[in-house]
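Complex shown without one protein chain; remaining protein chains in place.
When the chains are written out, they are named A, B and C in that same order, and each has its own residue count from 1.
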Amino acid sequence: MRDLVEIGMGRTARRAYELDDIEIIPSRRTRSSKDVSTTWQIDAYRFDIPLITHPTDAIVSPGTAVAVGELGGLGVLNAEGLWARHGDVDEALFRLVQATEDNDDPGAAVKVLQELHAAPLRMDLIAEAIKQIRESGVTVAARVSPQRAAELTPDLLAAGVEILVVQGTIISAEHVSRDGEPLNLKSFIADLDVPVIAGGVGDYRTAMHLMRTGAAGVIVGYGYTPGVTTTDSVLGIGVPMATAIADAAAARRDYLDETGGRYVHVIADGGVTTSGDVAKSIACGADAVMLGEPLAAATEAPGQGLYWTAASAHPSVPRSLVAEAVDQELDLRKLLFGPSSDPRGVTNLFGALKRAMAKTGYSDLKEFQKVGLTIRG
Amino acid sequence: MRDLVEIGMGRTARRAYELDDIEIIPSRRTRSSKDVSTTWQIDAYRFDIPLITHPTDAIVSPGTAVAVGELGGLGVLNAEGLWARHGDVDEALFRLVQATEDNDDPGAAVKVLQELHAAPLRMDLIAEAIKQIRESGVTVAARVSPQRAAELTPDLLAAGVEILVVQGTIISAEHVSRDGEPLNLKSFIADLDVPVIAGGVGDYRTAMHLMRTGAAGVIVGYGYTPGVTTTDSVLGIGVPMATAIADAAAARRDYLDETGGRYVHVIADGGVTTSGDVAKSIACGADAVMLGEPLAAATEAPGQGLYWTAASAHPSVPRSLVAEAVDQELDLRKLLFGPSSDPRGVTNLFGALKRAMAKTGYSDLKEFQKVGLTIRG
Amino acid sequence: MRDLVEIGMGRTARRAYELDDIEIIPSRRTRSSKDVSTTWQIDAYRFDIPLITHPTDAIVSPGTAVAVGELGGLGVLNAEGLWARHGDVDEALFRLVQATEDNDDPGAAVKVLQELHAAPLRMDLIAEAIKQIRESGVTVAARVSPQRAAELTPDLLAAGVEILVVQGTIISAEHVSRDGEPLNLKSFIADLDVPVIAGGVGDYRTAMHLMRTGAAGVIVGYGYTPGVTTTDSVLGIGVPMATAIADAAAARRDYLDETGGRYVHVIADGGVTTSGDVAKSIACGADAVMLGEPLAAATEAPGQGLYWTAASAHPSVPRSLVAEAVDQELDLRKLLFGPSSDPRGVTNLFGALKRAMAKTGYSDLKEFQKVGLTIRG
Partner (left out) sequence: MRDLVEIGMGRTARRAYELDDIEIIPSRRTRSSKDVSTTWQIDAYRFDIPLITHPTDAIVSPGTAVAVGELGGLGVLNAEGLWARHGDVDEALFRLVQATEDNDDPGAAVKVLQELHAAPLRMDLIAEAIKQIRESGVTVAARVSPQRAAELTPDLLAAGVEILVVQGTIISAEHVSRDGEPLNLKSFIADLDVPVIAGGVGDYRTAMHLMRTGAAGVIVGYGYTPGVTTTDSVLGIGVPMATAIADAAAARRDYLDETGGRYVHVIADGGVTTSGDVAKSIACGADAVMLGEPLAAATEAPGQGLYWTAASAHPSVPRSLVAEAVDQELDLRKLLFGPSSDPRGVTNLFGALKRAMAKTGYSDLKEFQKVGLTIRG
């Protein structure tokens, strides 16, 4: 049974945990880093590292999508973001940077983002951006919202998208609507020839439902970033990542059994600030991690040192600050693979993952999901 | 059984939770915001949003009571506050603002409030203030203390009060006194033609007793405001809101059963700083929330950016600071309904509530009381 | 059973709680403050308020001992402190104040205290100080250490001491020593005609042993003062006060039963910063509280705004900083009985206690020990 607490008479809440609450504990053999593999494969696509980018314009331009792909991860372009709405994205980002100089009012930059996102989607711009990624030869992935998935997907596929990411802050396989026709994910996915990664979800049941739609991967979380996202303050809603990942991993296991062998990948999106958090995400059961803010430190990141998530641009209920990230002093390669002279866990993100696996004696990601954990008493 | 802890040999304490300890977790379908209703009805009075104002002069003037009413909530004027004692309230508030400029001494502003409250009550002033609200056509509500309820109520009703709020920091249906005659709430309410909302209470038993007096609504809490109220430091007394709301909701359920159908509303008064807290209050079982400090940010709020609760003016044991609130930059409408460019959860308070309900798949407040909750491990 | 936790294999620790962890919860009737009594009696001595001063020179001069007595509490002069060693205490305190001006080195003031305490005890000075208290007509109390109790007590009694306080940081009824003769508290107390208050202790067993020595009162704690005492950092030792008070109250109950009616008072010494903490101490089971730092704010306090405990002067292992207290702006009467314009719980200490008892419906201290408690989840 779950760990239920009676918060008041007849009302229970479940105890849930963030990645910060847990630590990995070495408890067996050790191993050499060079004997450790971090490769990850979803559908026919194989990656050197279990990295998907969080689809925010702060970190993913067509150029960085290519760079991430060439370094062994999967860059996901937001097909409803600035590159899909503005011919001159540099100018749009310049306006955003300007707005952040008024530090006292956190709303100023959000207002600019809202305005930038009010511009109409232009399929020609999206197609051009995707073409740029495709021509590099890396795997091409783009993100659409559930609301516009049906509308945009045909053109995206025509432009060359190989993996489709259908992502909203919180989505479900059972969206209820009195008027209008919500996305029927199951038939939508059945009609596609490309694998779909869908989310975010926060619990076992919704994860299971999404798996049953035929998704190749399920995203857990909404990109929770301490000091940036404000979903809890705005909506009272939270997705404690350690618990949510473990729950989705349980759904993966049960769905595998239910289907006699269909393995749906669990992709953790939130709570990752350091390389230690990457390791903890896998340790809780994730197959791969979606990284956002840690990549904003790359010199290549379009955000120019700023970080925000897509929820920042919501027209009436924004749920992310436009925050100043760390200085952009390292190129993406160094950020991901080091070597590092910075002991804070913000560089050599996947070199450190390898080392964590080595020090606990695991040789691949799937095994590492079983590593011992402690939580602070 | 409750979650009891033995703090020492033979001495137990009950584990109790604040709204900050919990989070809402999406775990079913999602829904469109436009299919969500936040309407609330108590007795014959129907409101678009489950909002009652905390009866402090910092936020409620006759004018803001009208404004709140016109926006779909219920403004409650303090019938024992500045508008009941001073002909020139602007001058009184000016003295208070002056006193806060000496930031080093938190007692200076409190002393001014104490002096302002030492002026005698004038029924002519109260009647005039209530008349002003009544003439606007919104529902008229006023707050009296248990001590002066019997004395003031006849004139208040004559002036046009439609909902009477009998409120002290902590009240009970069984006030014991060796001399003098305390308020007998049961017979007091039985003699009235208007619905009575009474409180605050902190536990199941007192809530149940108040329900049995015939009150239409029971207030849970004393307006706890982090950084403002100091009841714990002064008296050692606390009312953890998540637990207290859930307990009162249990009393509501049991009383409904006991009476074969009388539904007494639970109104949460405390711990609400953001729209997320509004959602959490309903999620714990509240029918409506009393808002204080969040409304001090409205340009219309008489406190001019200051916030305090009524307990600040107590002549010998004050229990609230006069605190500087956020800048008053938004009108009340925007504060309540947005749209917002501020991602901190302090504007679009009820638009965000709607969205929280939508993202968890609920269509009305009563259903939303069953949403899933987590507490931080 | 106690709430035991296995911190590691085969090693348990008991969960224990500070006053800060708990809160009082109103859960019955309410009552008028004027129907509440805070009187307390130990042996033949009756007090209006359950207040004993912590025997530090920072707050107790002969003059303040008289003032506390006249206000209804019990002042305890340290018979081994500055008034027992220096003819010109003002000059000694001046040296201490000077030393604190070098804020960067916390050792400077401690060094001065160590030097001041290296001066020999002079019985003529002690006798003179006690005479001054005696002549005012208030109850006369003095503190001695276990080490010097046998040596100093005869002269103290001759000088007029009516209640003897035998106090060390942590004492026991079973001090073990290979050479020298430790104090045999049982025979020591049996030979005296005055009541003895002894401590501090931190657990049930030691409290019980001290009760069996014939002490009239047992002190729980060592005067723990956040930001001042450093016993945990220096020795690793802590006495969580909520738990320790409840344990000693259990010993009181069991000893009462064992003796067929001998009631030994439990005096809480530590963790009290505000009036709320006074209420919580009684609520946990204390009969009276020893106050230190809160009284340093009195204009009469000899420490001139500084506060330290006796452990600060230890010659080789000091365990208390000499800390700057709040401004000394109120006289002792106002500090104890108000009225207050300061909502932080630092003035009107016993008026607030009365109010806490009233709001929870209790009329005397003994009953109030049963009030409902919560702990933060």
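As a working rule, a residue touches a chain if its C-beta (ideal position, glycine included) is under 8 Å from a C-beta of that chain, and two chains touch if they have at least 3 such contacts.
Small disclaimer: the values here were computed from a predicted structure and weren't measured.
Colleague: For the full complex, which residue in C:Val97, C:Ala150 or C:Ile170 touches the chain that was left out?
Modeller: For the chain that is not drawn, the touching residue is C:Ile170.
Colleague: In the complete assembly, which of C:Gly75, C:Pro318, C:Pro343 or C:Gly372 touches the absent chain?
Modeller: Considering the complete complex, C:Pro318 is the one touching the chain left out.
Colleague: Could you please point out the chain C residues that touch the chain left off the display?
Modeller: 3, 5-18, 21, 106-108, 110-111, 114, 169-172, 174-178, 180, 182, 201-203, 205-206, 230-240, 243, 311-312, 315-321, 375
Colleague: For the chain that got dropped from the picture, name the residues of chain B it touches.
Modeller: Spelled out for chain B, the touching residues are 5, 7, 377.
Colleague: Residue by residue, what part of chain A touches the chain that was omitted?
Modeller: For chain A, the residues touching the absent chain are 2-3, 15, 17, 21-32, 34-35, 204, 242-247, 249-250, 253, 274-280, 283-285, 338-345, 348, 351-352, 355-356, 359-361, 372-377.
Note that only the chains that are shown with their structure count from here on.
Colleague: Same residues or different residues: which describes how chain A and chain B meet, taking over half shared numbers as same?
Modeller: On the two sides of the chain B and chain A interface, the residue numbers are mostly different, under half being shared.
Colleague: How many degrees of rotation map chain B onto its copy chain C on CA atoms, rounded to the nearest 5?
Modeller: Angle of the fitting rotation, chain B to chain C: 90 degrees.
Colleague: Per the centroid of Cα atoms for each chain, what is the distance between chain A and chain C, given in Å?
Modeller: That pair's centroid distance is 56 Å.
Colleague: Quick check: what residues of chain C touch more than one other chain, meaning two or more?
Modeller: Within chain C, residues 377 contact more than one other chain.
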